[in-house]
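Missing here is one protein chain; the remaining ones are kept as they sit in the complex.
By written order: A, B and C. Residues from 1 in each chain.
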Amino acid sequence: MSQKTFGQALNEALTIALEIDENVCIAGEGVGVSIHRDPNMPTHGLLEKFGRRRVKDTPVSEAAIAGLAVGASCMGLRPVVEIMFFPFITLASDMLVNHAGKLRYMSGGTSSFPLTVRVKAGVGFGAGCQHSHNLEAWVAHSPGLKIVWPSTPADAKGLLLSAIFDPDPVIVVEDLMLGRMSGDVPAGDIRTPLGQARIVSTGTDCTIVTYGAALYTVMEALTSLGDRGISCEVIDLRSLVPLDKEAILTSVRKTGRLVVVHEAIRFCGFGAELAAMVAEEAFDALKGPVKRVGAPQIPVPVAPTHEKMFKPGPEDVVTAVLGTMGK
Amino acid sequence: MSQKTFGQALNEALTIALEIDENVCIAGEGVGVSIHRDPNMPTHGLLEKFGRRRVKDTPVSEAAIAGLAVGASCMGLRPVVEIMFFPFITLASDMLVNHAGKLRYMSGGTSSFPLTVRVKAGVGFGAGCQHSHNLEAWVAHSPGLKIVWPSTPADAKGLLLSAIFDPDPVIVVEDLMLGRMSGDVPAGDIRTPLGQARIVSTGTDCTIVTYGAALYTVMEALTSLGDRGISCEVIDLRSLVPLDKEAILTSVRKTGRLVVVHEAIRFCGFGAELAAMVAEEAFDALKGPVKRVGAPQIPVPVAPTHEKMFKPGPEDVVTAVLGTMGK
Amino acid sequence: MIEHRLDPDLQTRLYTRMVLTRTFEEKIAELCREPGRMPGMQILANGQEAVAAGMVSALEPEDVIISNHRSHGHLLARGADLNALMAEIMVKGQGVNGGKAGTLHLSVPDLNILMTSTVVGAGPLLALGAAFAQQYKGSSGITVVFFGDGAAAEGSVHEAMNLAGVWKLPLLFVCENNCWAGAQRLEEHCATRHIFQRANGYDIPGRSVDGNDVEAVYNLGLELAAYCRSGKGPAFMEALTYRMRGHGEQDPQDYVDPKELERWAAKCPIRGYRQKLLKEGVLDDVQIQSIHEDAATRVEAAVAFGDASPYPGPETFLSDVFVQPPSV
Partner (left out) sequence: MIEHRLDPDLQTRLYTRMVLTRTFEEKIAELCREPGRMPGMQILANGQEAVAAGMVSALEPEDVIISNHRSHGHLLARGADLNALMAEIMVKGQGVNGGKAGTLHLSVPDLNILMTSTVVGAGPLLALGAAFAQQYKGSSGITVVFFGDGAAAEGSVHEAMNLAGVWKLPLLFVCENNCWAGAQRLEEHCATRHIFQRANGYDIPGRSVDGNDVEAVYNLGLELAAYCRSGKGPAFMEALTYRMRGHGEQDPQDYVDPKELERWAAKCPIRGYRQKLLKEGVLDDVQIQSIHEDAATRVEAAVAFGDASPYPGPETFLSDVFVQPPSV
């Protein structure tokens, strides 16, 4: 166990995967030679260590990068490709949604696609809406694709390793706003199972479900909620598909309340699924309205003032929790 | 007022738009010369009537078709372009999501994009998941885009005309399974306002919100529900963005129950937003769980047997309504 | 191009494959005319048999094929099981993909017919990955991808050519230029008359061939496959041919000049080759007749097999989405 940043943890996962399985290869724009010589880059040093055969810099061709992964995985490789920023996933979406996610079903189960797509997400680095647009809800609505979103360096490593060795296509979201955060990371080939949420803190009055950087916004809110004598159970999903429904339902059946928090746009966001699922399957347990905290239905703005308004803050979480209590 | 099919109604809308505004032009694969010489095709006869300058057959290039619309609309035209089937919208999604939907915001309001995208949706014509994949939830989660989904020939005409003359980008979904259905269509330049739902039938026990072909599945279920003495209020959304929240909330406040029905995959589908919204904003009025009827999280299958299982049927609606009543 | 005389056995095989494809597809066309008989959209390649038979016959077993919506000929030339193929086209449970692919998405991984996509232009991207895997593994196989003149307008084809060109992948692009993309003729959707020349812009040798001459396709296919196999990188073949039956079986082709159809009917790849083989004495009338009869018998049997197979049942409805379905 040692302290690592998010980037270092991801780097460790990639290194281990490349070491233990000859079928693992890495491709993407700048995954080998990068404009950032930064040990916090998940792909830092991989080219030097594993060479040009296994670490492939690509042209600026997102559709080709995704196609490469689909075709190569169907031939038995375990490609790990990078789509630089979440909004660029649009350019790869035919390959991912109509091919990676569907071809196995249509093959009648004879083909499989053990590929991993790493993609950077997050709001708050001032590049605006063509670089920032959290689209996890799109992926989750696409059958045949799995998606995980780690919020700690340990899970970053564990989920990425699980994704790479999963027999199905998995999208691994890397939250840019967590890149330099550090935490304890166990050594070796550790795997965080897909589909298992993590209870970050236990509580009795309200369940808060979140993932990614939003977890830390929630944690900030806990103090102020605690001051008011409100005890919250915080669930970090880690994996959106497959979804750990049981963890959520069990908690809500206990607390009777649910707040969902993410940085994506609220309207039709992933939180809508969580809220709807609970309103359907744990209705009887609910003591108050289900509240969703997320961004307004506008593009991610560029100005620091606007970015701050766009991103849910701890006060929004507090308001939502109070809202579930009719306060 | 005369009886028209869906296709004829859409054709009438396109004809009127081309007649009254020189800035309206049509583009897409086969919108001029088509492999179907069928008066039920929305674009039937337009090339003959308006000529090659205004009715443009394009190469098989979805990104270019969408880019054409974005660029031309920014120059003051009102392009109406067609993306043949919903799954192909992936190929146009960078242009639609990252450009049509965002460039106005980033211009600080100096640019606008009065474009319309027509896209065919629907499940049940046996072509499988690369031709059938209802992605309205994707569009709804993309800021700056509006989306409508008519369920009657009159609304098909009225919504398409409103979309074409709306100053913003609008996606108009044409439900393939309704193509040959006919109904009364008023003559002339009629406009169905965006953002106004239609109460199809009033009732007291449960609100059913739906859109597109699913409306008819709901209507089929009404008889059987009526036989059981259950009175349902059916709302046809017509417009998903902007959403007529008030119509839904008012109805649920009256009936105390909500069932959402669509043909898209349930998980992270548009119905999740509706259910979540009601669980948040009309919680106190709810007498039972909110139920969602939709497809399972798998690709649209090809076999007739499987297609039938995939598509929600009247019995699913009945079960859901009973479910809201704890039955 | 190598213009050597082909072995008579091979010539017979080429002819037989074309006849089988034609017979198979004419049967499908016939079934389509029975209302409600064939589900989905049926898209046939009548007139293009020489491209499929010629190109696929030039491949080695380890070579991978990626196909598109007009795939029957590619599959049949590769030796796919007729019964299971017809059953799949009828979307039956005993089809090659258990009734989950239908006519548009047929794949037979055992024969290295790896994937078929009906998203126009997707094939070349899928092929990129397959060819990359071959290169990565040091396999002697190459990947061949079939796509249309219409597909050549998709950005995907360009991305595939560029990346294959940079990485020198063993990828053979085969563009079946059948003069039409849906109801749009070549001049309306393509800014060049010579699609193969675009390959030069990616440091890829581009060649064109008479796609109705099965031996010409075979010879060029052999040559270009050898080029790819030798590690020199990708190659590009444009096969000039014609789509005789319209885009799909619902297409009345009323936008096509009947004279154009007549002109191409006169260039029928099967009749032309038959005359050549008769003239060269490779086959005689009796042998020809038996090839046609054989094909008819096998196709009839396949239809009977398909008819006898039930539609897939509820047990496979939810399966095969994931290898490892969510445990939670």
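Note that in this section a contact is a pair of C-beta atoms (placed from the backbone, for glycine too) under 8 Å apart; a residue touches a chain by one contact, two chains touch by 3 or more.
Everything quoted here is computed from the prediction, not taken from an experiment.
Engineer: If the hidden chain were put back, which of A:Q130, A:T192 or A:T210 would touch it?
Structural biologist: Within the whole complex, the residue contacting the unshown chain is A:Q130.
Engineer: From the list B:L68, B:L159 or B:L176, which touches the chain that is not on show?
Structural biologist: The missing chain is touched by B:L68.
Engineer: Tell me which residue among A:G226, A:P304 or A:G326 touches the hidden chain in the full complex.
Structural biologist: Considering all chains, including the one not shown, the answer is A:P304.
Engineer: In the complete assembly, which of C:S57, C:S71, C:Q94 or C:N162 touches the absent chain?
Structural biologist: Among C:S57, C:S71, C:Q94 or C:N162, only C:N162 touches the chain that is not shown.
Engineer: In the complete complex, the non-displayed chain touches which residues of chain C?
Structural biologist: Residues in contact with the chain left out: 153-159, 161-166, 187-192, 195, 197-198, 200-204.
Engineer: On chain B, where is the contact patch with the chain that was removed from view?
Structural biologist: Contact residues on chain B toward the absent chain are 25, 53, 56, 58-59, 61, 63-64, 66-77, 79, 94-95, 98-99, 103-112, 114, 143-144, 146, 166-168, 194-196, 241-246.
Engineer: Provide the residue numbers of chain A that touch the chain removed from this figure.
Structural biologist: Touch with the absent chain occurs at residues 29-30, 33-37, 57-64, 87-88, 91, 125-128, 130-131, 296-299, 301-306, 309-310.
Going forward, only the chains that are shown with their structure count from here on.
Engineer: Name the chain whose C-alpha centroid is most distant from the C-alpha centroid of chain A.
Structural biologist: C
Engineer: Report which interface contains more C-beta contacts, comparing B-C against A-C.
Structural biologist: If we tally the C-beta pairs in contact for B-C and A-C, the bigger total goes to A-C.
Engineer: Using Cα averages as centroids, what's the distance between chain B and chain C in whole Å?
Structural biologist: 36
Engineer: What whole-number Å value describes the gap between the mean CA coordinates of chain A and chain C?
Structural biologist: Each chain's C-alpha centroid was found; their separation is 40 Å.
Engineer: Using the touch rule from the top of the page, what residues of chain A touch 2 or more other chains?
Structural biologist: Within chain A, residues 94, 98, 105-106, 143-144, 241 contact more than one other chain.
Engineer: Which positions in chain C touch two or more other chains at once?
Structural biologist: Those would be 99-101, 105, 117, 119, 155, 316, 321.
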